[in-house]
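Dropping a structure here in structure tokens format, bear with me for questions.
Not every chain is included here, but those present sit where they belong.
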Amino acid sequence: MSFAMREVVLLNARGKKWRIPVGEGLRTVRGVGQLKTDGLERLVGHSLEVGGRTYAVLEPSVRDQIETIHRKAQIIGPKDGAYLAFHTDLGAGDTVVEGGAGSGALTIALAHAVAPTGRVVSYEIRPDFLDVARANVEEAGYGDVAQFREKDITQGIEERDVQAVVLDLPEPWTALQVAKRALQPSGHFASYSPTVEQMRETVLALREEAFAEVWSVELLERRMEVGRGSRPAFQMLGHTGYMTFARRMVSA
Amino acid sequence: MSFAMREVVLLNARGKKWRIPVGEGLRTVRGVGQLKTDGLERLVGHSLEVGGRTYAVLEPSVRDQIETIHRKAQIIGPKDGAYLAFHTDLGAGDTVVEGGAGSGALTIALAHAVAPTGRVVSYEIRPDFLDVARANVEEAGYGDVAQFREKDITQGIEERDVQAVVLDLPEPWTALQVAKRALQPSGHFASYSPTVEQMRETVLALREEAFAEVWSVELLERRMEVGRGSRPAFQMLGHTGYMTFARRMVSA
């Protein structure tokens, strides 16, 4: 992270995390207690005792930021966010359009990938989502990278020649035409959908629109536990969503 | 991608890819045939016919680069590479140390994450691996971002205050002490290992060294196929490796 540290993460022994703003004097944090936040950034990498309990003080990673986000709805987590950003080839300086800001979790993952010189333009029709997303993204330090438009993305994308369009919409296929116009030649399309039917309809529409390399995938994340013996965790998230990818071809 | 395009990818209808250098005149490509490579970059996003077959011409993505790498041994693929880069919080400008360059596949994923202003320093003891990795990384356009050292990483890391250390070694636990010294406070440690025993020993050693937030995970990637009906692909890679993460704490 290249920016000044404005927050730290407190991590307890059981893996629970709290994000704490730095330099805001004495604060009471629910579940932790009262602590001095001035100079907390100098404790990064050290242990801190608050109310008789010990916490590791960490610099917030993009994963920490996503995991501790204020949620308005189901979010796209680090597993899928990392995959989407990488498989749309996003790097520093790129421009990516996001359709459906949700709570801003994916916005953060995308912003992280294109920061500090790139740009995420996020379209969202629901003002309540927009407020939450904007606050979350700013809190994560990506306020300069991400830009929000209160607009229905299916009605048009203002940007042109963008590197990638990433959709988290109930009906992503309704945004293919506008995505196509916004994308640079061979630019990356991606879509995230919880159900098989959404995935299917998106794939069929992408083929119809002559996108190249249309493919769909889901990721399963399996934690391993190391105690007296080693084994996969009993707890596991059974499903998040299907990710569909394609590359924009210039129509003949 | 911000650099000038030096290669394109040809993609056939069955999903097979060829990376073709641009501006090298008439070339014969095995499996494709003879084609003119001058001006190929202007065909990106269009179809190209060679020898009666049609190809999509694409700008190489980091995924394309990894998938078409010259392999000296088993590589860390895009699925795990993306996860490792993201979960070690790598972004533009960061410095990351890699232990074990292998064929350079992970080096490319890491370089992609920190480019153009960051740096990957890759330690590798085998000169033959080093040659392959360096060639692959240069071909992928990350020659300026990645730096190679023909050195046993367990003998010491020259860099200090790095954002992350990522290991692909048979015995990652032998490099924990040097990783600890190289990492900035709360910096990210990651390790990739095919077997449960390697994962376990790494986890136990990390706990011993008082790293924080030690956890292990594996990712399963499941392709979906959309034909007359929709279903997961019959073909699937059953296992790649376990990824272990931790954050460096400053010893008391």
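By written order: A and B. Residues from 1 in each chain.
The rule we apply is simple: contacts are C-beta pairs under 8 Å (C-beta built on N, C-alpha and C of every residue); 3 or more make two chains touch, one makes a residue touch a chain.
Treat the numbers as computed from the prediction; the structure is a model and nothing was measured.
> Since all chains share one sequence and 2 are shown, how many copies form the whole assembly?
Identical chains making up the full complex: 4 copies.
By our rule, only the chains that are shown with their structure count from here on.
> Could you tell me the distance, in whole angstrom, between the mean C-alpha positions of chain A and chain B?
Centre-to-centre distance between chain A and chain B: 21 Å.
> Would you mind writing out the residues of chain A in touch with chain B in their complex?
1-2, 11, 15, 44-47, 56-59, 61-63, 78-79, 81-83, 85-87, 89, 91-94, 109, 112-113, 115-117, 184-188, 196, 199-200, 203-204, 212-213, 215-224, 226, 230, 242, 247-250, 252
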